[in-house]
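Of the protein chains in this complex, all but one are displayed in their positions.
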Amino acid sequence: MMMTGLKLQNLGLRRGGRLLFSGLELDLKAGQVVALTGRNGAGKTSLLRAVAGLVQPEAGTISFGDLDPDEARASSLHLVGHQDGLKTSRTVAEELIFWSRWFGADRAQALDSAARLDLTGLLGLEVRRLSAGQRKRLALARLLAAPRPLWLLDEPLSPLDASWRTRFGDLMAEHLAGGGLILAAVHDPLPIPSIGLEIGA
Amino acid sequence: MMMTGLKLQNLGLRRGGRLLFSGLELDLKAGQVVALTGRNGAGKTSLLRAVAGLVQPEAGTISFGDLDPDEARASSLHLVGHQDGLKTSRTVAEELIFWSRWFGADRAQALDSAARLDLTGLLGLEVRRLSAGQRKRLALARLLAAPRPLWLLDEPLSPLDASWRTRFGDLMAEHLAGGGLILAAVHDPLPIPSIGLEIGA
Amino acid sequence: MSALSALFGRETSLAWGRGGGPLVSVGFYAGVATLLPLATGPEPDRLAAIAPGAAWVALALAALLSLDRLFERDFEDGALDLMVHSSLPLELVCAIKCLGQWVATGLPLALAAPLAALALGAQPLILPLVFGCAAVGGLAFAFMGGIGAALSLGARRGGLLTAVIVLPLFVPPVIFGGGALDSLSNGLPWTAGFALLCAYGAAALALGPLAMAAACRNALS
Amino acid sequence: MSALSALFGRETSLAWGRGGGPLVSVGFYAGVATLLPLATGPEPDRLAAIAPGAAWVALALAALLSLDRLFERDFEDGALDLMVHSSLPLELVCAIKCLGQWVATGLPLALAAPLAALALGAQPLILPLVFGCAAVGGLAFAFMGGIGAALSLGARRGGLLTAVIVLPLFVPPVIFGGGALDSLSNGLPWTAGFALLCAYGAAALALGPLAMAAACRNALS
Partner (left out) sequence: MIPVPAFLSNPERFMAFSRWAAPLFGGIAVLLGLAGLWYGFTAPEDYQHGDTVRIMFIHVPAAWMSMFVYVCLAVASFLSLVFRHALADCAARAAVPIGAAFTGLALVTGSLWGEPMWGTWWVWDARLTSVLVLFLVYLALLALRASLDDELKAARACAILALVGAVNLPIIHWSVNWWNTLHQGASVFTKSGPAMTSDYLIPLLLLSLAYMAAFGSLWLVSIRGEVWRRRADAAAQRLARA
């Protein structure tokens, strides 16, 4: 279950005939967080999806320490993207428990993560009734429910209020302290010290 | 077509049995912008939707200068919410032109607003291919295509990159200079001077 | 005016995307016309007897298949919220949506219906009436079906719930149209049934938008 | 194991929402059983002859009605992206989705099918076979239909496109099942047809998930 690093070598990505970037190098070690920046359309989301195995890179390699890529994707990473995969007609509890079990955690862990993200009072609400920030917290709760070393986060802070930004910063720091790795696409600086990586500059 | 002000008096909102806030007062005049803040779930989105006529307030009144509320909502305001009403399977041009015509503008105005938001190169792309920031710009382009005095903006800046935040700040300033009014829910300060209003504190 | 025609254009193109278009409707009928005799046995006279009715039921089901998502997408992605901010009343918006749906789906299906009836062995004599019934009936289905689609907005069970709400509303046109077709094939006067069908269609056109708009407003608030 | 049962629970509950459930299926059949005699004319022997077949076609069309959105929502809202990050192969995910769909929709419809056939005047003798065919056939429809739903992901025309892709695949089970029912009502041996139906169902169970997973991967990439 441990992942020692994430390494991108000479990575190039193409979307619809346009080369987004090429020759990208990154060496992320356990305990480190990279803040991925770049202007709109630079390819941050596409890069995260490539690491997650959803997009085929045009060139270069992606390796996960000594793990086999397929296995790493199956059991050692979490992606929280622009689209959160939540069904608006189901309740917070239903969705959180389903996804936690899907990623290998049990009900108790799901409820525990809900408590840590202050969702306990909202468990019975339909997802469509949540405010934007509450919904984002629900999406992030999956990270805590089923611990996995590599977090791929796409603008995780944007709809969170100031106090939650700090609190989520603390959660990230805790994850890193436990040997986790984080690759986060952001437009604002992260609330914790991070390595910067700008693409498409 | 001119709106002289937006006035909220003693406004109270209830969602699903919970009172979000009450006794809210606001007097917004032409040329002013209010930055609405509050923690997640405080009721910023609900307030904007109440002004837009989509949610019935529990108490208090909403008035639009000397305009009749129904008429003001039909022809003098724009709402850009968390959900942008764009169809992912249609192209940028199709969607922009449709919404512009829907709000009373013509094709030329639509294309002009696309140029101002730097979408011209993306007109032929399906909306689902856009990056988050590009998609937000498409949602905002409607504001410029069919000019209306009152803008209700729900976290307009969040997926925009630094340079677009400034540029959109300039566009807001321009709108205000022409006698417009803006009510924007935000978590980060706006790039232009604004009146603060915090709810549910 | 421009807003109306823009809406109509958008709706037809989305409805076409939701599964309209001549090729698809012909394919659908071909599928149904193939399944039916296989399931009921191939005796030609038995088939010929049920042919117009079957084409008719297939039309109702095809309408259902495409109606389901008439409002739902616009509701989920916030487009319905924005549509409210226009001087066009929501009733008109709903009517245009149904009309666009009918033009992209119902009309091609109505054009294909006589072919399907012919393939199942109906007499050529009744084909114009098959088309007439399918066209008018399709319009009624679209407007009545829209009510079901709007009512099930935001409900935990869309889909077949729409079907259950809508099927009873589909019964009268099926009776009238089926009756007219049956009378014509048996050489009896058919105009009464067809007139009733048209009357039902007109009623659907008039009442449907009111009910749909009310249901949408209810779901939004 | 826990992931699998969680997925199965989610899928049945969503499928229930997409239009499954006992009440809805009975309502659907009631609608069809009412519409059909109205459309084809009420002569009892004509009706009795087509009854099992009609119930059968209604089953196929109901499967279509609910299939449409089997993958689409998960594709649009990003859930499919996340499902990939699990040690369960996508093939299994697709199979469970279809199974959940069948349990929530196909099974209640199969239980209601004998009632509908009875209401249309079929002989009581064939009712067990009606149920058997509907159950096995429904499973085949769910798995074959899933292929169509997965293939039309991301297409500009969903809806009836799925129908056009899927209806040809629905034809063999309808032939087999309809043949078995017909033979039984005429006192002929029916086992061959039913065995072929089961064979087709088994083939669908085996091949469907492969095709669906391939189609999903293709749409995601």
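Going in written order, the chains are labelled A, B, C and D, and every chain counts its residues from 1.
In the analysis below, a residue touches a chain if its C-beta (ideal position, glycine included) is under 8 Å from a C-beta of that chain, and two chains touch if they have at least 3 such contacts.
Source: prediction; values computed, not measured.
Annotation: of C:30, C:127 or C:171, C:30 touches the absent chain (contact as defined above). Only one residue in the set D:96, D:165, D:181 or D:198 touches the chain that does not appear here, and it is D:165. One chain is missing from the display, and on chain D it is touched by residues 144, 147, 151-152, 154-157, 161, 164-165, 167-169, 171-172, 175, 179, 192, 196, 200, 203, 207, 211, 214-215, 218-219, 221. Where chain C meets the missing chain, the touching residues are 23-24, 27, 30-31, 34, 37-38, 42, 44, 47, 119.
To be clear about the criterion, only the chains that are shown with their structure count from here on.
The greatest centre-to-centre distance from chain B, using averaged C-alpha positions, is reached by D.
Our note on geometry: chain C versus chain D, Cα centroid distance of 23 Å, whole angstroms.
Chain A and chain B have CA centres that are 29 Å apart. Separation between the centroids of chain A and chain C, computed from CA atoms only, is 45 Å. Contact of a single residue of chain C with at least two other chains is seen at positions 17, 76, 156.
Multi-chain contact residues, meaning those touching two or more other chains, occur in chain A at positions 82, 89.
Of all residues in chain B, only 49, 52-56, 73-75, 77-79, 81-87, 89-90, 94, 97-99, 101-104, 106 touch chain C in the complex they form. Chain D makes touch with chain C in their complex at residues 16-21, 23-25, 27-28, 30-32, 34-36, 38-41, 46, 49-50, 52-54, 56-57, 60-62, 64-66, 68-69, 105, 156-164, 167-168, 170-171, 174-175, 177-178, 182.
Chain D contributes residues 2-3, 5-7, 9-10, 13-14, 17, 73-74, 76-87, 220-221 to its touches with chain A in the complex.
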